[in-house]
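In this view, the complex is presented without one of its protein chains, the others remaining in place.
Chain naming follows the written order as A, B and C, and within any one chain the residues start at number 1.
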Amino acid sequence: MSDVSPTATLLLSCPDQRGLVATVAAFLYEHDGNIIHADQHTDAEEGVFLQRVEWELDGFGVERDELADAFAPIAERFGMNWSLRFSDARPRVALFVSKQAHCMYDLLARYRMGELRCEIPLVISNHADLGHIAADFGIPYHHLPLTPETKPEQEAAALRLLEAHGVDVIVLARYMQILSADFVAGYQNRIINIHHSFLPAFAGARPYHQAHERGVKIIGATAHYVTETLDDGPIIAQDVSVVSHRDSVKDLVRTGTDLEKVVLARATRLHLDNRVLVYGNRTVIFD
Amino acid sequence: MSDVSPTATLLLSCPDQRGLVATVAAFLYEHDGNIIHADQHTDAEEGVFLQRVEWELDGFGVERDELADAFAPIAERFGMNWSLRFSDARPRVALFVSKQAHCMYDLLARYRMGELRCEIPLVISNHADLGHIAADFGIPYHHLPLTPETKPEQEAAALRLLEAHGVDVIVLARYMQILSADFVAGYQNRIINIHHSFLPAFAGARPYHQAHERGVKIIGATAHYVTETLDDGPIIAQDVSVVSHRDSVKDLVRTGTDLEKVVLARATRLHLDNRVLVYGNRTVIFD
Amino acid sequence: MSDVSPTATLLLSCPDQRGLVATVAAFLYEHDGNIIHADQHTDAEEGVFLQRVEWELDGFGVERDELADAFAPIAERFGMNWSLRFSDARPRVALFVSKQAHCMYDLLARYRMGELRCEIPLVISNHADLGHIAADFGIPYHHLPLTPETKPEQEAAALRLLEAHGVDVIVLARYMQILSADFVAGYQNRIINIHHSFLPAFAGARPYHQAHERGVKIIGATAHYVTETLDDGPIIAQDVSVVSHRDSVKDLVRTGTDLEKVVLARATRLHLDNRVLVYGNRTVIFD
Partner (left out) sequence: MSDVSPTATLLLSCPDQRGLVATVAAFLYEHDGNIIHADQHTDAEEGVFLQRVEWELDGFGVERDELADAFAPIAERFGMNWSLRFSDARPRVALFVSKQAHCMYDLLARYRMGELRCEIPLVISNHADLGHIAADFGIPYHHLPLTPETKPEQEAAALRLLEAHGVDVIVLARYMQILSADFVAGYQNRIINIHHSFLPAFAGARPYHQAHERGVKIIGATAHYVTETLDDGPIIAQDVSVVSHRDSVKDLVRTGTDLEKVVLARATRLHLDNRVLVYGNRTVIFD
């Protein structure tokens, strides 16, 4: 990706109205913007328009640090929620883990292979078990053991770490603790969780046991943003695998862990590439 | 299939114990049985053994009408639940429909093409709308309109029709009424329903609206036996399709109807071919 | 769909260049066009831009019969291939069948249920076998038996029928004859075929036997436009199912027929809804 010129990406949503596409396109055209990707979606029922536009910065007629100001009048006119990202910025990601290693291994391997456009400055865990993996990958591991009594102070400690490392995004890589509403509120639509079932089926604990008990013929995994309500945040990615009565709970877990790591990595990549827009409790995925 | 010699199929379940496979296999071997298919499953957690064996009747050393008596001592010794079916018997199926035609069209077309090993002597509906389709296929259509007041008497009328036509199996092809517990009890594990979602997600009414509202990335359909508890019976077959934010509720419904008809037909075929064994609230599918 | 106001749909492709999106959007905006859907795709490697825009005709500032003339200058300026369709036009479709009924049954049932935005004025076949199905659905069935000697004259007869009925689109619903290059040339990108494998695997005859012989774990079906080269035309839709060693050729055929009918119907619907753009030997599907 190093041979590609840097791009700017605009993510916006607003009430649907005439002239939106024409106005945004004209803005880019007037400044000689070379559009790489453009995709929009209209939710007719909700009356919402959502758009993602990515264009090359080389040759564009507005300087990078003047871009926001140049676009602001358009945003104001249409009442847009919007954000602007640059492809050469690298968001900083913290991994939260507990005792299960498969998602952590997978994300760190992808990180080392350059698949994820980010920096991972630290791993935080409520257990010491996975510290040796972080060590193998040369990434600092912070063990913050949790009890009901120590939860507030440990969340505060975690927040201090996140701030100290300038963390933009938190990925819960099979982190088995529930974050407090306050903690979540500070990282709205920036905490990604993997739930080990096809939500909304089998929300809550021990979903593979639930799936086995119910005798389902397909199992799934769901990556979603964390909100105050458990397992109910906007869904980013899902995938499924076929199973049968021949699969024990242990088999379902094994099949499921493969789903989990692929789905969590996909959601993380989509987020880091600025391809996810949240509206209401739903997402638009500009893939 | 007409050139194949008739077969017998034994479906059995019992507490797991040593000697089961050896004893059943020896029984067939001693009588010169030529096994076509044999499959067994042990649920180690529940301690249950389940088996399906199919063998050719031609050349078998026990007459068809003496077979049950010949096997009974083995069944008794191991405490088996068991049933015996012959491939040239054709179960009699009643379709129940309401206003949506896609599953009905699909099942009747398969029936006419010889895909389903059964007879379909009648269609029962609480609406008159689909009568013309039954007429095109030359199958009697019985319109039994329902109100809360008339439900008991109309269920009684349906039961009389089922008995008069010697019906073995009921397929609810998008039948939008809930059958009474008494009605269900008379056809235990013989009423197949298609639920238009990936159960247990989105049980109940309007699942496609629920799926759209929740922003899921995959939708499904589930065929299951009807039990007293709504949408909670043993699952026979499930399938899924990938969807996206680009899909409106109408798109989800259209994608879903294709899933529904394929999944319901698959479940119906599995049942008619004696490939489903129910234990607890689960199924073993001997495919 | 009757309560929806009619829409116009513009499908266009041209060399990628700046100002395309802005110019098309401005054209619609200036004439008070209410865009329902808009989607575009840039193939960076080929340097091709492709777009689909759909907007409401009610309230639009250009009359329907003046629309092409109004847009022509833009098309000329950018060197566009383009077409304009109206949602209340109903393309006329001819089904070609041989002896297998499943795709024919499925398409006719969908037609009767209103799933397909088209008219089906006739069915053409090289065999008499499926005439009774057409009769049940009240659709004329033309039997044009084929031998190597009679092929040219029978294709000529078919062409006369297609012209007499004003046919726009031909759907080969498991039609087992190869159309001549001349015939195909007359309906470029307007003849849809279903191939009973996951192309390019198992092109040619008896793909399920080939798949069984090769021991694949997944089978597929492919709907594509017919070109001069057998089984090599632009792919419109594909789908797959999981299979195993337990599946005989007969089982693969049965699983495959379900794939075939769903995939062919999907491709037909996409074509009829003007959602397919062909470029090179590929398609863009605006779904």
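Just so we're on the same page, a residue touches a chain if its C-beta (ideal position, glycine included) is under 8 Å from a C-beta of that chain, and two chains touch if they have at least 3 such contacts.
For clarity, every value in this text was computed on a predicted model and none was experimentally measured.
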{"item": "Residue among B:40, B:210 or B:281 that touches the chain left out of view", "value": "B:40"}
{"item": "Residue, one of C:106, C:168 or C:239, that touches the chain absent here", "value": "C:239"}
{"item": "Interface residues of chain C (partner: the chain not displayed)", "value": "41, 43-45, 198-202, 213-218, 220, 234-235, 237-240, 244-246, 248-249, 281-285"}
{"item": "Touching residues (missing chain, whole complex) on chain A", "value": "101-102, 105-106, 109, 112-113, 115, 133, 136-137, 246, 254, 258, 262, 265-266, 287"}
{"item": "Interface residues of chain B (partner: the chain not displayed)", "value": "18-19, 21-22, 25-26, 28-29, 32-40, 42, 44, 242"}
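We take it that only the chains that are shown with their structure count from here on.
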{"item": "Distance-maximising chain from chain A - centres being C-alpha averages", "value": "B"}
{"item": "Pair of chains joined by the greatest number of C-beta pairs in contact", "value": "A-B"}
{"item": "Rounded Å distance between chain B and chain C, as computed from the means of their C-alpha atoms", "value": "35"}
{"item": "Junction residues of chain C - those touching two or more other chains", "value": "none"}
